[in-house]
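This is the structure I have questions about; it appears just below.
Only one protein chain is missing; all other protein chains are in place.
Then we have chain A:
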């Protein structure tokens, strides 16, 4: 149980700075999720915290101890590797008990903890198998089990649920969340899955090219993205973006000069900047009752999801998506009139993508 503090961290491979300069404070007991595109440095950051990767410059504290030169074996961190890294010669049980055995935990307690983790992850039937006799998803759960039997200062998970089917993933997700609340151990979790990030995190770190784009609660990251990158990365389907301008006391699409039906309260920043990028999430379109109030679009593609329906259309020269009520029964070729929900739009600087306010 400990906080993790990263100060002015630099990590270079040769001349390539994977992490140019990173600061991050993870509080004790906090559940932090790292998200970001492939290759942005999530695994590298985890490996640095674990002590598997040397730091080029900067400082790393676990608890109030500076651990820069401390080897992984002495950091008391549990980690789930992206590629599992199970011990091939050990049975599942031994894979999970190994770390406890090294610490001299009594046999009875080891057994209880292994059994408990196995039950949590639904791998009891495989305890006597070797890793090569397991499927990918089963191996991944063993890798997870090997971490959660321990009682470390912090847990590091590198996409630990990526190989599970949807149902199992949902179950394990809920169980990890419950476990984290019970164990009260600091957790750092890497995922590509939006739902995982939103549901599990106390705070989300959005990374791009080794730099923190935003570090905030899931709600804040979703509702108040700090820049266009975060806005486009968080949320699924992704936010729609349209270049817009302030022209004749109104907001218009740069592409065709058509007026955007926006309340004036959302336009303030644009009035100063002159132009920008308008962001509207698919779920923040409303179907206008009066066609004159909205923007007329023609539906190109319909994706019924059950709970709602996604419609694809072209707007101001860009391809866009809206999430609508299935009772609307949209069909390809239909014309609908859409308008952004008031107060739910975002404006970004058209050059550097930072949010305009």
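For the reader, a short list of remarks on this structure follows.
Heads up, the rule we're going with is that a residue touches a chain if its C-beta (ideal position, glycine included) is under 8 Å from a C-beta of that chain, and two chains touch if they have at least 3 such contacts; residues count from 1.
Throughout what follows, contacts and distances are computed from a predicted model.
Candidate names were "Carbohydrate ABC transporter permease", "Molybdopterin-dependent oxidoreductase", "Phenylacetic acid degradation b" or "Metallo-beta-lactamase domain-containing protein", and the UniProt protein name of the unshown chain is "Carbohydrate ABC transporter permease".
Of the candidate positions A:113, A:139, A:173 or A:281, contact with the unshown chain belongs to A:139.
The missing chain, though absent from the display, is touched by one residue of A:41, A:131, A:225 or A:353; that residue is A:131. Check A:12, A:65 or A:103 against the missing chain and you find that the one touching it is A:103. In the full complex, the hidden chain is touched by chain A at residues 47, 50-52, 71-79, 81-89, 98-99, 102-103, 130-134, 136, 139, 146, 163.
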